[in-house]
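Pasting a structure here, questions to come.
For this view, one protein chain was removed and the others were kept in their places.
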Amino acid sequence: MTWPPDVQERAKELIGRYPDPKSAVMPLLYLAMRQDGYLTEAGMREVAGWTGHSPAQVQSVATFYGMFKTEPLGKYLVSVCTSISCMLLGGDAVLSAVEDETGVPHGETDAEGLFSVEHVECLGACGGAPAVQVNYELVEGSTPDQVRALCRWLTGERPDAVNTDDMQDRFGGRRSFDWAITETDGAIGPFPAFGPYGTVGEADG
Amino acid sequence: MADLVKITVDGREIEVPAGELVIKAAQDNGTYIPRFCWHPRMKEVGMCRMCLVEIETPRGTILTTSCTTSAAAGMVVHTASETAKKAQEGILEFLLINHPLDCPVCDKGGECPLQDQTVAYGPGESRFVEEKRHFEKPIPISDLVFLDRERCILCARCTRFADEIAGDPLIEFKERGNYTQVQTFPDLPFSSYFSGNTVQICPVGALTASAYRFKARPWDLRVVESSCSHCSVGCRIAVESSQNDVLRFNGVDNDATNRGWLSDKCRFGFEFIGSENRLRTPLIKVDGEFQEATWGDALDLVAERLGAIITEHGGEAVGGIGGARGTNEDAYAFGKFMRGVVGSNHLDAQLDDGLDARFLAGVSPRAEIGDLDRAGAILLWAPDLKEESGSLYLRVRHAAQDRGTRLVVAHPRRTGLDDRATHKLTYRPGEGPALLADLVAGEGDYAAVLETLSEGPVVAIVGRTGLTEQPELAEAVAAFALSLPDAKVLPFARRSNTFGALDMGVAPTLLPGRATTDDAEATAQLEAVWGPIPTHEGRGTHGILQGLADGDLKGLVLLGADPMRDVPDGTLARQGIESADFVVAIDLFLTDSSEMADVVLPAEAFSEKEGTVTNLEGRVQKVNRVVTGPGQSQADWTILDDIARRLGKPLAFASAEAISKEIADVAPAYVGISWELLDWDEKDGAVVPYGAAIQPLIYHPAALGKKALQAMSQKPSSGALALHLARTLYDDGVLMRNSLSLHALAPGGAVYLHPEDAGRIGVSEGALVEVKTVDAALRLPTVLDPSLATGVAFVPFNQPWTPSLGAALSVVVAARKEVRA
Partner (left out) sequence: MSHPQVLTARMTEHPTDSHTLERYEVTGGYAHARRAMDMSRDEIVELVKASGLLGRGGAAFSAGLKWSFLAPSRPSYLVVNGDESEPGTFKDRQLLERDPHQMIEGIIIASVANEVHEAFIYIRGEYPKPARRVQQAVEEAYAAGYLGKGVFGSDYDLDVTVHLGGGAYICGEETALINSLEGKRGEPRIKPPYFPAAKGLYMMPTIVNNVETISNLPHILEMGSDDYRALGHADDCGTFLFSVSGHVTDPGNYELPHGITWRELIFDVAGGIRDDRALKAWIPGGASAPWFVPEHHLDLEITKEACGKAGSMLGSGAVVVMDETTCVVKAAERVVRFFAHESCGQCTPCREGTTWLEMILRRIEDGSGRPIDAELLLDVSDNISPGLTWPPKQTTICPLGPSAVSPITSVARFFKDELMQHIEQGGCPLG
């Protein structure tokens, strides 16, 4: 096993929550992404060792889902929704603005490893369309101008963790509903920030 | 017997087993429903949607897949209604929109279910005008198989086979939706021993075999059914040839043995037949070099030299080794030649690498392979079946995985069936008897194992787990197994017609038809046809070679045998053959052994002759002639008869079939067996004793008590490891050596160590180490293997470029000392 001891502890704990170790493959894939910034071959082999899948089976499961990415990713994954509700309210223009501002066409990552840009299907933020996520942290009610500002901020500031409330306040608009409370945690890479997976970080400011 | 129900298919009422899949029920009654993903030997998945039919239900008529619908009383099925036909056409149109127009260059053309079903059930043209999906094509996914993802229709037959049937989940779907494709994991190729089956069951040309690519079109092939000759199961195969060249083996479906599957060794192990290295003319050694000779000259010389030995020293100065690679008819001829003509009881079809011949021939009750499906528990104390008999491995896997049969595996190392085993008992070679004693006593952890085995019926597959293991252990295991409820034994020896040869008496203790040499009645019956024969027990292979080395024996007849490579004690084999005054080898190739002979006679190989073979169940099956042998090669029995004639005692056979008739007259257990029976009546072969035939020898393996077992247990000498010497599927055996695609896959010589032992010795993975036994010293690379018990070294047997280590239990493994200049 090549993961550091604390990650191995986490892996054991996650496996322990399921009646069958194979069920833990998805959480462990997130652990692997946390280690390498994206899902590497070594990461998949490691996961296979823990769950009892063959590496080919892990690859099969991982590539089925959109969020386990097997190509190197940027520090910030910018996902722009282009499903029907966001499309109706200008999501396509938001996507073009992101591509233009970052210089990264959708589906690609820049040479520097700063931005990956993708267009995605419905993020469940239709009441605040158009919607954008940075490392899966939501910004609702975006516009081309605001999303450009968001990209410039990320380029300039390079925060280690991105916080949804903070980004929404600065670069968002209409929300689907009252978010009501504020968090201080944030996402530390292109994978969902979730405590049990060890992927949550303190956001500054 | 399942209940039968009446259903209606396209207006015709038929009676089918309740719960049977509609697609199968219809097919068995003459209505073919088109399909791709459904395969009768795999679980249904309903993915391709090709088998859509309309079924009337109380809630109305529904359109559904017939492969996922079970027949129920009164069901009304329409396979060709307007709706069903439109759906079927639609599915084919969908399948063809991304399918490339490769037919002219695709192997599958002419035997392609997609082609056939498009013509029968598809639309006249496709309306797709967009760009088809593209992939790099083809890509090798292993040394033997290529994948073309553009042709793939994503029926998942291959991935399901690899996972569910073979237990090798090395190919899987990747991505999803329209991007779905079959793939391996990078640097982990599809090196399953069963990969070739996916080529056979792929309904399009997505999976092709490198051994067959572009070689022929199906309509050029001549196809004859036969029985495979690579292990003692004798799977049914279709031998396919064109222009007198065997080009392909395919699996033939049957319930008795292999159910249509083949291991890759069996499937691709045909290259040796047409190999350039085949012997074409007799060879006589003159001044240390072989010279081509005529049959006349060669046979004369053999008769002269053997005759001289017989005259001077007696018939018992000649030994005969081999006969397990040919047909029963050839083996019978060998037995008659050695006993009736030469006058020697020193003959053995095994190469000092098997078990007591009487045990193999006579153990009772003997299981049939089908009993595995009905067993409550299986005890597997034998070689790793995945390496030595792929089909048997698949049958055991199926029983344990799909039928809930409990499985107990005892072996020094990991086996292919460990993941399905209820209990795995690992032990050090030599200490098997101690383990058996513990198991029989049933104390501690063994109580649970005993309990597992108490749920009958029990089938015990018993053999030698490795070549340093005491052969008596297998018998003790069999004795224990037979004490379990409703138990039967399946004795295991690998070489293809070992069981047939033993049944034909090619053993020092057996006469043809499962009688022993001390059976007066059987002897008398035999002598009536053969003339006088020696009646005492003879020497086996070990004794023959020892006798030759000591000078007690003078002459040696090798019938398709390579003792230099196959006898574990390689030193003894060399000494024996070198010391002999005269050696004649009847063989397909110049092997390490036949190289040392005085005369070599070219023989016909599998699929060049017709005859019968007998498998480990005692099932007699037919092998058939498809091509002619190369050059001046002859059938074994003809060669032996020609020598016998010159020695003054012809074998008097008119044909191979005539031999089979004599066998049925003279071999008690084989009464009633004939070629006609096997060709016409018993398509799955006939298990002997067949019908009213009687088997004189009923062998009861001796149950050994704790003391005896502990006395049998061996430990290696101090400072040494216990050597586990076992075969791999691909090795340097003569047939593999001459099947080039497969020979390249032999793992090669190495020594496998438990990481603890490696650490103690001070070596890591890949390090070259000194490996010493009493017989040999080799340098081999290290492989770390945590599945071994500590104190064990595993060395794969008979690997290319790797000399013999001998068969002693003790092996010393040491790190190489660097030689400083």
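We call the chains A and B, going by the order they appear; numbering starts again at 1 in every chain.
Following the convention adopted for this analysis, contacts are C-beta pairs under 8 Å (C-beta built on N, C-alpha and C of every residue); 3 or more make two chains touch, one makes a residue touch a chain.
Predicted, not measured: the structure shown is a model, and the values here were computed from it.
**Student:** Where does the absent chain touch, in terms of which shown chains it meets?
**Tutor:** A, B
**Student:** Among B:Asn178, B:Thr311 or B:Ser718, single out the residue that touches the unshown chain.
**Tutor:** The missing chain is touched by B:Asn178.
**Student:** Please identify which residue in A:Met87, A:Leu114 or A:Ala149 touches the non-displayed chain.
**Tutor:** Checking each option in A:Met87, A:Leu114 or A:Ala149, the one touching the absent chain turns out to be A:Met87.
**Student:** Quick one: which of A:Ser60, A:Thr109 or A:Gln146 touches the chain that's been left out?
**Tutor:** The single option touching the absent chain is A:Ser60.
**Student:** Of the residues A:Met26, A:Ala93, A:Leu114 or A:Ala149, which one touches the chain left out of the display?
**Tutor:** Missing-chain contact among the listed residues: A:Met26.
**Student:** Which residue from B:Val76, B:Ile97 or B:Ala767 sits in contact with the chain not drawn here?
**Tutor:** Touching the chain that is not displayed is residue B:Ile97.
**Student:** What chain A residues would touch the chain not displayed?
**Tutor:** 17-20, 22-27, 29-30, 51, 53, 60-62, 64-68, 79, 82-85, 87-89, 120-129, 133, 136-138, 164, 174, 176-181, 183, 185, 187, 192-197, 200
**Student:** List every residue of chain B that touches the chain not included in the displayed model.
**Tutor:** 45-50, 52, 62-63, 65, 68, 83, 86-87, 89-91, 93-95, 97-98, 127-128, 130, 153-154, 156, 173, 175-180
Just so we're on the same page, only the chains that are shown with their structure count from here on.
**Student:** Calculate how many whole Å lie between the centre of chain A and the centre of chain B, each centre taken as the average of the chain's C-alpha atoms.
**Tutor:** Comparing mean C-alpha positions, chain B is 52 Å from chain A.
**Student:** Applying the document's contact rule, which stretches of chain A touch chain B when the two form their complex?
**Tutor:** Answer in residue numbers: 41, 44-45, 53-60, 63-64.
**Student:** If we count contacts the way the header does, which residues on chain B are in touch with chain A in the complex?
**Tutor:** 169-176, 183-188
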